[in-house]
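What follows is a structure written as structure tokens; I'll ask about it next.
For this depiction, one protein chain was excluded, whereas all remaining protein chains were kept in their positions.
For clarity, chains are labelled A and B in written order, and residue numbers in each chain start from 1.
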Amino acid sequence: MVNAPAADLVVHALRKPETLAGWSPAQWDLLVRQARSAGLLARVGERLNRLGLADAVPPAPAAHLLSALTVAAAQHTEVRREIAFVQHALRDEPGPLVLLKGAAYLMAGLPPAAGRVFSDTDVLVPKARLGAVEAALMMHGWATTHHTPYDQRYYREWMHELPPLVHLRRQTALDVHHGISPLTARIRTDSAQLLRAAMPIPGQPGLAMLSPPDMVLHSMLHLLVNDELSHALRDLSDLDLLLRHFGAEAAFWPRIVERAREGGLGRVLHYGLRFVVRVFETPMPADTTRACASCAPAAATAALMDALWRRALVPPHHSVVGAGHRVALFMLYVRAHWLRMPTGLLLRHLVVKAMRRREPDSNPQTQR
Amino acid sequence: MTLRWRLAQPGAFEWRQWDDEAVVFVHATGDTHALNVEASALLGALRTDADAARTAAQWLESAGYDLAAPDDDAAEQLMGHLETIGLVRRLSP
Partner (left out) sequence: MIVQDLAPRLLQQALRGPGLNLRTGPVVTRIRSHVPAVERGIAMHYAGHPVEADDAFCDFHVSVDRPTGLRRWVHPQVVFRFDGEEPFAPLPGPQGFPLLEWGLNWCIYTYCQQYVTLHSAVLARDGRALILPAPSGSGKSTLCAGLAFNGWRLLSDELTVFEPATRAIVPVPRPISLKNRSVDVIRAFAPQAVFSPAVPDTVKGTVAHVRPPGDAVQQAEARARPRWIVLPRYSAGAPAMLTPAPRSRVLMALVENTFNYSIHGQRAFELLAEATEHCDCYEFTYSDLSEAVALFDRLAAGGA
């Protein structure tokens, strides 16, 4: 029997899948539940299949891997369909349709698409075209959600996206972004630059994705500035896969350091690399680590961030989350919003959220 | 009135027919539909000759649709319904 780490089996399974052959039924039982809670069950299954290790999985856990892969495949089909519909609706817009996150990974066949679980489709449009895009989408059956005036302002004025859209007939979700960080954020990125650097997706006419450095920086930003941390480990896993893929080309590393510098994202890059290496041992050149060291925070902040993120970057499963998990998540939640909005707005936002929680009929789907 | 229609591209849907009625699975939407006798027969006729717009017109006429009547849009409705669910496409004039 193989010694597995006491707590987080998911990272172990992703890092050393060849060791799973010796696992006991009880270990498999825990792995399946932890991986499911982290949104990584399909990824574990896909990894084992790709490495030819599927035969080493006992039939009972194998059924759960198959179930997760079946759902992931169905979601991929749905996202492809959605993208086709969105392309059709926006066919009069100039330029290609720029895909973000999972949608981009899927259509470009990038490693994070494998076994990835999707909830919605994300696209990036120029800010100047937002009105036209929204109008075209509505004509083709999409409707806005989050109808309270507060929520509408939250998205349109303060965040970097339209309120999430839902297609009335298909009940699918679409997020239209016009930047990758909020307008009011302390971290500012230039979405015009992102769009200029965007690249066509090979084999997919009319579709484009961010350049590799931008895609990776966006992935890091999404992780670090996200207030919804239940999928933090999955997002980190996506980042690990992107870095291994793009990082195979030596020129990628100086480019991402430079791009981060241009966009004021040095701190983001520092944290992103630090955490992904710590959890997934992602290979990277020593030069890059040194270059990022200059963007490190003060020692006290660094220690605090390390402590908070160590608690957040685990499967959100009761077998793993230790003392201080909820406090850590709350602090990171506050920090995420602090990064997104000025202090005054932040306080107001927290108050609104606290009052919403008290309402007995509050619909979880309308909460922000 | 000239109707110009063609079947949606090959492989756009899966089709099963028993007796007079068909059930189709449309790939573009993932939807499954039961077609009534008329729609099933029309789709069957189109399947044998995907490009023949005339086939549709002939079938509709033989089925009693009056294509010449300016205010009889029953034929248009039938084709429109098939178009909505993704089985046929209107050809541009």
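Rule of thumb we're sticking to: a residue touches a chain if its C-beta (ideal position, glycine included) is under 8 Å from a C-beta of that chain, and two chains touch if they have at least 3 such contacts.
If you're wondering where the values come from, they're calculated on a predicted model, not measured in any experiment.
Q: Identify the residue among A:T70, A:S119 or A:T148 that touches the chain left out of the display.
A: A:T70
Q: Given the contact definition stated above, which residue among A:A21, A:A60, A:A192 or A:V327 touches the chain not shown here?
A: Considering the complete complex, A:A60 is the one touching the chain left out.
Q: What is the set of chain B residues that contact the non-displayed chain in the whole complex?
A: So the residues of chain B touching the missing chain come out as 14, 16-19, 21-23, 25, 27, 30, 32, 34.
Q: List the chain A residues touching the unshown chain?
A: So the residues of chain A touching the missing chain come out as 24-26, 28-29, 33, 36-37, 58, 60-61, 63-64, 66-68, 70-71, 74, 77, 317-318.
Just so we're on the same page, only the chains that are shown with their structure count from here on.
Q: What whole-Å value do you get for the distance between chain A and chain B if each is reduced to the mean of its CA atoms?
A: Roughly 44 Å, centre to centre.
Q: Quick check on the complex: what are the chain B residues that touch chain A?
A: Interface residues on the chain B side: 28-30.
Q: Considering only the defined contacts, which chain A positions touch chain B in the complex?
A: 77-78, 81, 84, 170
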